[in-house]
Each structure stands twice: as C-alpha cells, then as structure tokens.
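Here the complex is missing a single protein chain, while all its other protein chains stay put.
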Amino acid sequence: MSHAETALPPISEHDRYIGQSVSRPNAVRLAEGRGTFVDDIDMPRMVHVVYWRSPSAHARITRIDASFARLMPGVVAVVDGVEMAKVCKPWVATLSHMVGMKSAPQYPLAIERARWQGEPVVAVVADTRAQAEDALQYLVVEWEALPAVVETETALDAATPIIHPDLGDNLCFTRSLDTGGVDEAFAKADAVAEVTFQFGRHTGVTLEPRCQISDFNPSEKRLTVHHSQQAPHMMQDLYSRQFGLPESHIRVICKDVGGSFGIKVHAYPDDFATVALSIMLERPVKFVADRLESFTTDIHARQHRVTGRIAAAKTGEILAFEIDDLTGIGPYSMFPRTSAIEGNQVVNLVGGPYRHQHYRAKLNVVFQNKTPTCQYRGVGHPIACAVTEALVDAAANKLGIDPLVIRQQNVIRDNAYPCAGASGVKFEGLSHEACLEKIAVMMNYPAVRAEQESLRKRGVYRGIGFAALIELTNPSAAFYGVGGARISAQDGATIRLEPTGVVTVMVGVGEQGQGTEGIFAQIAADVVGVPMSAIRVVTGDTDVTPYGGGTWASRGAGIGGEAVLQAGFALRKNILSLASVILKREAETLALRDAQIVDASTGESVMALHELGRIAYFRPDTLPAGVTGELMVTRHYAQRDYPFIFTNGVQASLVEVDVDTGFVKLLKHWVVEDCGRVINPMLVDEQMRGAVVQGIGGALYEECLYDEGGMLQNGNMADYLVPMAAEMPDIDVAHIETTTKSSVLGAKGAGEAGTAGAPAAVMNAINDALRPFNTTVYSQPITPEKILRALGTIR
Amino acid sequence: MKAPAFDYVKPKHLSDVFALFAKYGDEAKLLAGGQTLLATLNMRLSEPSVLIDISGIEPMRGISVNGQMLRIGALATHSEIEESSVVAANAPLLSKTAPNIAHRAIRNLGTIGGSVAYADPAAEWPTCVVALDATIVVQGAAGERRIAAGDFFVDLYQTALQTGELVTAIEVPVKTAREWSDFAELSRRHGDYAIAGLAGCAQRSANALSQVRLVLLGIGATPLRAKRAEAIVEGAPLTDALIEQACAALKTEIEPVADLTSNADTKRHLAGVLLKRMLTNAARGA
Partner (left out) sequence: MDTTLDKLTVQLTVNGRLERREVQPRQHLIDFLREDLGLKGSHVGCEHGVCGACSVMLNGKLVRGCLVLAVQADGGTVETIEGITKSGVAADLQAAFVRRNALQCGYCTPGMLTAALDLVQSQPTATREEVREWMSSNYCRCTGYQAIVDAICDVLAARAATTTTNTGVAR
C-alpha cells in the first residue's frame, strides 16, 4: 500500500482548491457576529417554554396543580404528560441488529414517574422565558422519592430495584465475543498484564445549548422546526411518525449550530414536547435549554469500568486481548440511535491497530437513574483506545521494551490490506507503520527521551505517552439502517448553474463549524471548473436539499463530498454537452476552466459560462429541437464497500507531573493522522486540535459527579471543568493520505480521531512520568488527588 | 436562567443607603460590581425585592495614601487595584495577588468591598487583608466602625457586619522597608477558585521572618491564620529543617473542608506544599 507523501493524483482537470488550506467562506460572517443561531430568530406570536424537571433521580409524581401557575403574568399554557400523550406517541429506542437489546417506552413528558434528575414532567409556556420561569415557581408538583439505581456494579444484583419492572432487570444490552484460543494465548504468554480502568461519565457542553423553535400552521397542518441539530432529515422522519403527520408536511431547518459533537444528533424528549406544544397552541414555541438544564439533560457518555488483560511473548509479540466492559446509561436507551452503541463499539475496537488473532470481550450495558447517555464524539473509541494503549504500555513495561518499538512491532503491516481485525472489523487500507515512523521524527523521540532521563535526575518528572488508533468513518447502512432506524446512510447533492454563471450546491450533509460547506465549495469549484467565489453552498433544510443523513460518524467529507463530486462532474458534462451544441463542436474539444468554456488543447476562451447560462435559460428558442439544457443535476452516494471506512493515526503526549501537587502540565501533543485524501489541510488540522482538546477534557478534567442519591453535584460551568486555553498544549499535526477506493474522492472522515486517541496518549504519558515511583493511575479524569493517592502521598 | 423580578435604586449618598436598609431589611441586597450577586440571581439562588446600587457613592471610591495608611475605597475594582502604582508601591501583596482573581472581565467590575463583604472562603482579598493586618472600615446609620481584618471574617459567608452596615473602605498599613509578602494558589485552571491558597506577610531581617502572618484560603470557612506554623517561623532562621517543621505543624492545625474533587487530606497536603514553596522562596530572598 503506498501512502501519499507527495501529492495525490488530481480529482479534476486541475485541482486549484482540493488539497489546499483555503479559508472558509462562511467564517467571515461568523467573525462579524452575523451568524443566525436558533435563539437569534424571533417570530410573530412566538412563546417560550420552560420545563418543570424532576428534582429527584427517581420519583413518583402524585399531584400536579397548575392553577396558580396559570394565573401568572404572560402564561399561555401549562401542559402535563397525559395531555401531551394525546398528541405525541411514545417511543422505544432499540435497534434490531443489537440482538436482545431492550428499553422501555418513553414519553416526551414523564407520566406518573420520573426516572432521572432533569427529566421533563410539566411544560410551562409564556410570552417570555423570564415569565415562564416566574410561573414555574408557582407550579405545584407533589412527588415521593423512590429508590434510585446509581451504581453500575450492583445494577444487576437481585437486591437492586428494577427501574422498569416490565423489562425484568436493569440490563439494556449484553454481548460476548470470543475468537477462541484466548485462554491458550494467556497460558503460553511470557507477560500478562491486567488493569481495571474507570472512565468518568461526562458530557459535551456545546457552547450554544440545545434549542429549537417549532412552528405549526394549523391550516396546512405544516410543521416547521428551526433546530440546532445535526440530522434534519432524521428529525423530519421522527416528527412525522411521532405526531402522525405526513413527511411532506414537515420542514426541518438546521442553519448555524453552535457546536454539536454528537450532543445534538439525538432526539430528546423536550424536542418532541416543544413540537407538541406548537401543535397544541398553534403558534411558534421556542425552547432554549439554559446551562443548568444542559448539564442534566444533554446526553452524557463514557461511563465505563473496563477490566482488561493483555498477553505477550517475550519477543514483544502481542498474543491476545481480553476485556470485560460494564457501562452505565440512563433509565431509557436514547432515541433513535440507542445507548448500546458506545459499549458495542468498545467491544469492536479494543486491540484495533494490532495483529493479534485472539480476543475475548464481554459487555454489559445497564440502566441507571441518571441522565440518559448516547453517542458523543468518538463514541467508544476513546475508551477502547485508552484500554488498548495502556495495556500495550503495561506489556512493554513488563518486557522492558520501548513503547514505540512494541507498537512498531505489532501494528498490522501497511501492506497487509484489505484484512480484518481480531474483533471482525474490516479494514480497507491503513498506515500504522508509516504513522509511527513519522511521529518519531516529528517529535524527535530520542531527544525527548534523553531529556526525560536527564530531568529525572533533577527531580523533574516528564512522561511520553503514545496512542495508536483506528477510527471508523464513512459509515454504510451497517450502523443504523440494518437495525431498523430510519437514519440515512446515503447522501445527495444537487448542483445548479445559475444564469449568471454562479453555481449553487445543495447538500444533505450540513456543518456545525467543521468547514464542510467550505470543502464542498472547494470540490464543486474544481470539478465543475469555476472559481470558488462563484460557488454558493446550501445545507440544513429539508425543503431544499436532497435527502440525506446529516453529520455524524465523520461522514461529511467522505460521503457528502463524494455526492458533491459526482453531481459536479455530471453538471460539467451537461454544460459541455450544451456548449458543444451551441458552439457546434465536439464536447471532447471543449473544457470548462475558471467559468470560461475554452478550447481544451489551446485553453483559448470560446464562450463565457454566463453566456451559456443566458442562452440556456432565456433563449431556448435558439437551441435545436430536442435540446434542453439540464443545468441542475442531483447525485446520491452511499458507501457500500465496507461497513465503515476506517482511518488510523497515532498521537503522542509529553507531560510533566508535579509529584508534590499531583498537577499535570501538558507540554506538547503530536498527531499523525491518515484520513485519506485531505481536501483542506488546515481544516483537518483544526478538527484534530479541537478533538484532541475535547479528549483531554475527559482525560483530566471532566466528570459528571453524582452523589449516592443520583443527584448531579457539579452541573454548572464553575464546577464542571472544561479545558480552557491556559492549560492546553500546542498540537502539531501531520498527514498521511491512504485513499479509499470506495469513492472517487478517496476521502475518509477526520472529525473524531483526535478525541479517540488523546485520553490514551495523555494517560500513558502520565503513567510514564510516574514510572520511577512504580505506580500508575487508570481512572479518568486523572485529577491531582488520584495522582497523589497513587504516589502514596495521601491515603 | 433569568433572574427573578426585583426593584432597583441607585442612591447618591450613604444616608440614603441606610434609609433603604431600614425600610427593606434583608429584602434588600447591595449591588456594587455584581460579579457574584448577579450570577446567584441568574440561578435564582436568592430573591431580593430590591437591589441597592452603591456604585454611585463617591466617598467609597478611590485609592490614596495618607501618612502610613493606604486607603482603598470599597468600590475599587480588582482591575484598578491591579493597575494602581500606588498599590504597587505600598501594598505589593495586592498587586501580586490581583491577576489570580478570575479573569479580566470580572476584575473590571468586581470590587474589593464586595469580595470582603461576601467572604467566600476561596476568595483572594479576604485572605490578603488578613495577611496585611488591614482594617475594614464599615459604616451604618449609627456611624463608622473600624474592624481589624483578623476579626472581620466570622464564619462561612459571615462577617462582623451588622444589619444595616456596609464596607466603605479597606485601610492597609503602608509597606515598611523590610516587609516581605507573597501570594500563591493552586487551581486546576487559570482563574478558577483555588483548591488552596496562601498569603504571607512579615518583616524580614537576614534569613528570618518576624511578625509573620500566614493566611490560607480554600481551607477553612474563613481565611485561616496558620498560627502554629507562624510560631515556628517567627524570628527563626529559615533553614530547610525549620521549613519542614513549619509544614508539619501546619498540617496538624488545619481541618480542611473537602470540595468536589479534593478531599481534606489532599487539601491538607497541598496547603503544606504551598507553605514549603513560599518559605523556600523567602529563604532564597526571592
């Protein structure tokens, strides 16, 4: 397999933009404060909703008295779950291909029983948010606390209450995987390491909270929802089915979204409740989660206890991995993508970069009376990578082998593809060896090691940690479609030549800041043959774009980009075909370059594109009979070669641990990433950086801290610690391009890999720094207290 | 969240403030910088009927030196203190500490009077004023009182202010030629409330400190004088052995209050690290 260290073959006749670090056209208006986020939008007769949310982890609601609340100034309605159930069906979040998965029916507003602190129970609607909050204080809700299930280790014990008695137990999903030969591998191993890992539950903290405006026109029975969301067509489908409205009567608009990271790809009970209210009240209803609500209602993720083992021979060869993963979700699986996917991914991904044949895994996903969990940037990859890479370091340590060397020895060879990993994941083409080689040079590994050694003698403890990773992107229907979820795995792009020669591109994949619209413009400009300034991209509107899947699983560039590419080539062909008729020349002798139709061999301009536009649209009388310009084309693309197109990379972290205080200073971070063809190196760099820092958050700072009663203790921006600029390192990024053959574009995804590898690299670096003290920390977030405890400084 | 409804009034004179206090009692809250109050109101953690904006009361402004006394008006913002050359010359401990307080935007509005009156155990100014042996000047309808900083902080969020009184100024003894002072705190992120912090002030001669005041923040319900540690340091040459002794004593005299991610043992240990580092720096003449 060859890796592009030099330029890849061009996509178009002449790639002026593809492969270049072009600034994003939509960045200018955002830098001038001219974005349009949902809360920026006001509509006539619009009202605001706040929700009375359960103050308890598990409560029986015995009485709701809205009589005082209804009298408060500005109040328009107070609605409970029973009334709302008349308008909106309940849902159950399971997928049929996750065999045995179970969850209970969930309503938009809880009826009779609330099962997590923050679950919405009553809706209060008023002219302003402040008035609705004022009225909330006069809403009388009587409730009795019920026992709450808040420990994962005992969730399945006989003595633990069952959250949904009809389900029989608190088990949402279980899975076992066994390649066979695992016990034999461990028996013959020269080194076995076993580690118990803890990963703290944490959450996305998008700066723009979840919000939407739902507007129902009763005359047409048309629903329009402005939503800060990643998957407009998915929401269109869900609203259609939950409310019994035809799909054609629903428009979902997702324009500027202030950060999502997966938090905004799920369908929340308050999403359905807000829509229900607009139907009941026949006027626009706006919901904006405030920051306190966000902490208890945005999906959480990544609460796992993983016991892991690695078996290795004294040569350094890794023989086997084994894991037992216990993960705690909410009282319901989250709709519609389900809360079992994250754990399922952990099973699929542990050991991913390596050549071993033997692997055994067990997974239990258990219900808790805590905020529901679901897919959040990386989805299981950060856990799987941290477990794998820490075990590899543990084996290396036992065998006295350098951690970079043991990885070089064990990664799947770059020329071994296509092949499958031990867990069954299929790989088309990766570049682990090339990435490891490159990172060693980038970071000047021998120098960093030497410096670590000399500083240790002076009582300064630095550590170097590596993480090799795989990351799934460009999903096929294997992810959701096969399980019955109506989440599109294909995408479409419509491309239209306007009379003046500018080009409009409408795509089913949108963006929340990644730069997807920018790269679509780059692709379209190159493939059609016009300047990038002539391209206008439209996304995020189900009335306008082709049917698509939206943004998730790092599919925007690879799948959306391919649809744009195909549509662009088709438009170019149609333009040249029409030009050939107008100019009475063979189409092959013509080319479209920089908005000019030119002689393909001399480059001489024969007709301006806007002239062709004028003729096509305003002077069809001048065209021969039977000839019509088809200057708007749509193409769809689905990735069908593999369940996922995997990417790979390696990260390295350099830290300094102050062993007196337990504080960790992040000195530097390196990333070598392979996402196939890089359409815009700057945007990939920035995706990597943002994703790495988000991963560092989980590794060092972020945890949703619950007490024994299931109450969130730190649900605010002062007590929940997100990474800020002063503590973050500079991050160097390099690219290797192993293209995918599943598309012409050859691009894979890049949005999540940073988050997949950062916790592993940082944890490994900390443990490398602590090596002289013969101690380790495997519980994330790694706080100063945990380091002091590991050092024996405190009990 | 949106704050609950309240009235707002901005008196020009202190006498009007006292009249409002008399009328509204604890239904009224004072608004100076508002950097703490408004956050609590936005979260509906308190519901006063009226806010009395005291930012227009001129006698409470200003930073000036009068003889041996540096007077800092209660309305002086953290930024004003940070940027003041008068403070730098006369109470360098405050200049050194100011950049640790939250972030610039907060410092532009937050006031020293507000910080001292609110008495958050993790706040920097209460600890510094105790270390500087400052005097808190308060006024009520009955007149003015001067309270030693060491007596001002009574319990968690409780000060010696009586009903109807407010802090009008802080008086700090002007730095002597031989004065040593230092401040350090440990926080996970720059600008956060510290897990633990330490302000130190003393007279230095040769390698010894006398009239030592070592005051901890984030450890007790109020700024905490580490008296046993002070006693060991007092007048004695700052050797490594002495510093160890002082840290050991410190650990015996504090019962830290745990927070969400640091238990009492961690805080006790960190307080010891802060003291060791500060005294070691002092010994080096830093």
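In this document, chain identifiers A and B correspond to the written order of the chains, with residue numbering beginning at 1 in each.
Heads up, the rule we're going with is that a residue touches a chain if its C-beta (ideal position, glycine included) is under 8 Å from a C-beta of that chain, and two chains touch if they have at least 3 such contacts.
From a predicted model like this one, the values you see are computed outputs, not experimental measurements.
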Touch partners of the unshown chain, restricted to the chains that are shown, please. A, B
So one chain is hidden, and I want to know which residue out of A:E83, A:D169, A:D290 or A:E630 touches that hidden chain in the complete assembly. A:D290
Please identify which residue in A:Q512, A:Q596, A:S743 or A:T776 touches the non-displayed chain. A:Q512
Touch as defined at the start, partner being the missing chain; which of B:A88, B:L109, B:A160 or B:A221 qualifies? B:L109
Candidates A:E686, A:E737 or A:D768 - the one touching the absent chain: A:E686
Using the touch definition from the top, which of A:R24, A:H358, A:R572 or A:R593 touches the missing chain? A:R24
List the chain A residues touching the unshown chain? 23-24, 27-28, 30-37, 39-40, 130, 204-209, 256-261, 290-291, 512-515, 682-683, 686, 689-694, 716-718, 722-728, 730-731
Write the list of chain B residues that the hidden chain touches. 1-11, 16, 19-20, 31, 34-35, 38-39, 41-43, 50-51, 53, 55, 79, 103-106, 108-109, 189-191
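In this section, only the chains that are shown with their structure count from here on.
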So, in whole Å, the Cα centroid of chain A is separated from that of chain B by 44
Using the touch rule from the top, collect the residues of chain A that touch chain B in their complex. 129-130, 133-134, 137, 290, 292, 660-663, 701, 705, 713-714, 716, 718-719, 721, 724, 726-727, 783-785, 788, 793-795
Under the stated contact criterion, what part of chain B meets chain A in this complex? 1-5, 43-44, 186, 188-193, 195, 260-263, 265-266, 269-270, 273
